[in-house]
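A single protein chain has been removed from this complex, and every other one stays in its place.
Showing chain A:
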Amino acid sequence: MLGKGFNKVAFGAVAGVLLMAAAACGGSSSGGGTTASEEPAAGGASSSSAPLKVGLAFDVGGRGDKSFNDAAYAGLEKAKAELGADIKELSPAADGSNRGDLLRQLADAGYNPIIGVGFAYDADIKATAAEYPDIQFAVIDSASSGPNVTGLLFAEEQGSYLAGVAAAAKSKSGHVGFVGGVENALIKKFEAGFDAGVKSVKPDAKIDVSYLTPDGDFSGFSAPDKGKIAAEKMYQDGADIVYHAAGDSGLGVFQAAAAAGKKAIGVDSDQRQTITETNLQNVIMTSMLKRVDVGVFEFIKAFQGGAKGGQNDTYDLKVDGVGLATTGGEIDDIKDQLDKAKQGIVDGTITVPTTPES
């Protein structure tokens, strides 16, 4: 028994020593902190003469998702190339428990501005922006929540309208489908635009709509199996083109399209280029582009020009913040029709709804 007791003490002691070593190292760097104190002051200044240090925090999934996060990174890289920005991008832990801490670490390291990718950053950006009032923040897909926060929003309904026009023009059966990842206000914008676009070409077209998970349950963005089942049903019922706004679940939609020998429309990035499965590339007729890269780059450029937060920047068709991908050339023959629709939206002669009719 005594041996066991010693055992326990010894084990604790080892770990204790380790932690003390940790504390000692932390202490030594605080000693050096006095000499380094001018560093954050230089980074904190938001004048355009100071070196531009841009920080970006990804959502769960991080870099390499071939979609949303990678699009944001493309904008960051462009800022590095064209604006000479010093960039740093961080991915959160798999459980997403440290989103706020990543933002703070970027702020403490002198990065300004700082961008949070995805609406999950909403609350953390709000809290961090209040803690660091001298730093400018931006959040993608969420509205501004403070005087130093810029909301980067996208007119998904306008791009989806064009996707609807393309689907209706290309559909032989007059029957198309829409697969949404999660039934929330954001994805309903996609549905509303698609719906209006299809009806503008074929008023009597049949549109199947399916959402993979209800509002608040975000597993619908990462469930290719559910996406496949939903799309399979639509193709069996006679739809020949299905548009998805379901993140990673879209892979299932493409698989169903390949199996049925029919077509699908991708979302967010040019999925015909980004998807790695070569047999699925040909089923992607076009993709509705959501130019997160443009949003990120324009925000950084505006920051360099001295812009301050507190408002939302909406990226719509007018600034090519949304649009259709032409890779594969499958929609080249209806280019005139698409350009006309786009012109109508930009002119204001066509107003696209943001909520579905039914």
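Basically, a contact is a pair of C-beta atoms (placed from the backbone, for glycine too) under 8 Å apart; a residue touches a chain by one contact, two chains touch by 3 or more; residues count from 1.
By definition in this document, contacts and distances are computed from a predicted model.
One chain of the assembly is not displayed; among "RNA polymerase sigma factor, sigma-70 family", "ABC transporter ATP-binding protein", "Chemotaxis protein CheA" or "Simple sugar transport system permease protein", its UniProt protein name is "Simple sugar transport system permease protein". Between the chain not shown and the residues A:Glu82, A:Asp134, A:Asp217 or A:Asp320, the one that touches is A:Asp217. Of the listed positions A:Ala143, A:Ile229 or A:Val346, the one in contact with the omitted chain in the full complex is A:Ala143. Although one chain is not displayed, its contacts with chain A can still be listed: residues 2-3, 5-16, 18-19, 21-22, 25-26, 29-30, 32-33, 36-37, 39-40, 88-102, 104-106, 108-109, 119-120, 122-124, 127-128, 131-132, 141-143, 184-186, 214-218.
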